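Dropping a structure here in structure tokens format, bear with me for questions.
Of the protein chains in this complex, all but one are displayed in their positions.
Chains: A and B, in written order; residue numbering restarts at 1 for each.
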Amino acid sequence: MSIPLSWYLVLAAALFCIGLFGVLSRKNAIAILLGIELMLNAVNINLVAFWRYLDPTRMAGQAFAIIVFAAAAAEVAVGLALIISVYRRHNTILADEINLMKW
Amino acid sequence: MNLWNDPINFVANWLRGLLTSRGLANGFATVILFFIGIVVLILFAMLLDIFLVWVERKVVARFQDRLGPNRIGPFGLIQPFADIIKLVIKEDITPAGADKLIYNMAPVLAMASVILLWAILPLASKIYGVDLNVAVLYLVAAGALGTLSIIMAGWASNNKYALLGAFRMVANMISYEVPMVVTLLIPTILANTMSVKGITDAQSSVWFVVLSPLGMLIFLISAIAELGRAPFDLNEAESEIVAGFHIEYSGMKFGLFYAGELLHAFTFGGFVAMLYFGGYGVFGLEKFVPVLQAPLVAAVIFLGKAMVGYWVIMWVKYSMPRIRIDHMLAFNWKFLTPLSLVILVVTALASKLLSGSPTWLAALVMFLTNVVIAWLTIEILRGVGRRQRRLEQSLASPASPLARHGSE
Partner (left out) sequence: MTPEQIIFLISAALILASAMMVVITRNLIHAALWLVSALFGVAVLFAILNASFLAVVQVVVYIGAIAILFIFAVMLTRKEMRDRGSQTRSSWWLPALLGVLILAGLIFLIFGQPAVNRTAPAIPAGVDPLRLLGSALVSPDGYVLPFEAASVLLLSALVGAVYVAIGRKS
């Protein structure tokens, strides 16, 4: 394969930073979760690139990536259920307005 | 190799020689050949789709004891072309307030998710798109893209009936993906590989429908539910929800949805044929009759089996009434999913325990396990039905005259 490893790592870093920007700068709670998904995908790209470029016979990278898939799916399911439940009680999903626990 | 034994490689090598003799690098010649192959495959799928429109109308007519289109061309064969011309010259209406990009992308994505499946459908041992080693999962992935296109269509139409229909259809599709994936695992376990060529080659001695008929039945039922065809078509029936998610689509966009659904049904008929009925093989007869090994003959055999599968799907559609949405979902989660999981575990255990024994013994034992599971399921269902009837009888007879008297 003629693609250097650094290309994958730079792409993953850029995707991670875009996701970070999304998490920190969006008001809507669902949009924050979208940014988290981008960050998890960046991590996955990193893991699989390292698996392929260092030792393709050791399965640690791919197994880790599969666990990340499972964790991301579980987190999105529970997170969205929580957001819908909060929307039903307080009729808002803007992260600024969900501040009942602030002192 | 020559054109009869290995048509695709023969033509590819000839084209590659043509391209590289003009001074093109080998890598780019490969990419151009891939594009040409993709275009040829899509052309074949779409031409087959046109033929399927005619087949559908003739078959539904015969089921309903009438003749079907027979005026245009011999036996009405030119009828699909008349349909196409009608759809193309219809006015393309975009509803006000619709999200234009998503509205226009949805039928394209729906058709694309069906054509993507043709990449892994093996027409013969030497005619196929690509031999993926994860082909069975690829089937599930293409279904996921179809689900996305339905949500896009329902949302972008700016119509509450479209949205409700899309919600129901998506709930239906993602629910029935569970038994479909589980019964897709059964040929995977029996053939020890996820690649479709491997599964077809592993059926050269005995078809998987003999080893696991319940698996085939559950796969057929979940496939029909995934397609959104009757009896699971509450989501797009005209008398129920005014055609569901494709209300607002007119002209060729509706044609894409309709033709995509027919092609999807045929493709799933092909998958049932490939996964459980031996695909392009005729259980080992190829060793004795060498003409059956030729790719074109094998492709004809496979398309014939796929057509039989498609005919069974049409038979179910035109013979059964519609099922209500809550019955649909209850049927899936309370009946199909546990049953398919039980069959998977039993099949895996049985195939592991019988891995050393001769084929006829293994086939007999696994067929008998399926019969036993089916009998147990019917007994459990009878028990549940009996309890329900007893409950309804006790509610009906002594209590109600008193209740009616009490409410007056």
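Assume a residue touches a chain if its C-beta (ideal position, glycine included) is under 8 Å from a C-beta of that chain, and two chains touch if they have at least 3 such contacts.
On a predicted model such as this, the values are computed, not experimentally measured, just so you know.
Set against the missing chain, the residues B:Trp54, B:Trp118 or B:Trp155 yield one that touches it, B:Trp155. Remark: the omitted chain is touched by one listed residue; of B:Trp4, B:Phe28, B:Trp315 or B:Trp375 this is B:Phe28.
In the full complex, subunit A contacts the hidden chain through residues 1-11, 13-28, 30-31, 33-35, 37-38, 41, 44-45, 48-49, 51-53, 55-57, 59-60, 62-63, 65-67, 69-78, 80-85, 87-88, 91, 93. With the whole complex as reference, residues 27-28, 30-31, 99, 102, 132-134, 137-138, 140-141, 143-145, 147-148, 151-152, 155, 163, 167, 170, 174, 177, 194 of subunit B touch the missing chain.
Keep this in mind: only the chains that are shown with their structure count from here on.
Here the CA centre of subunit A is 33 Å from the CA centre of subunit B.
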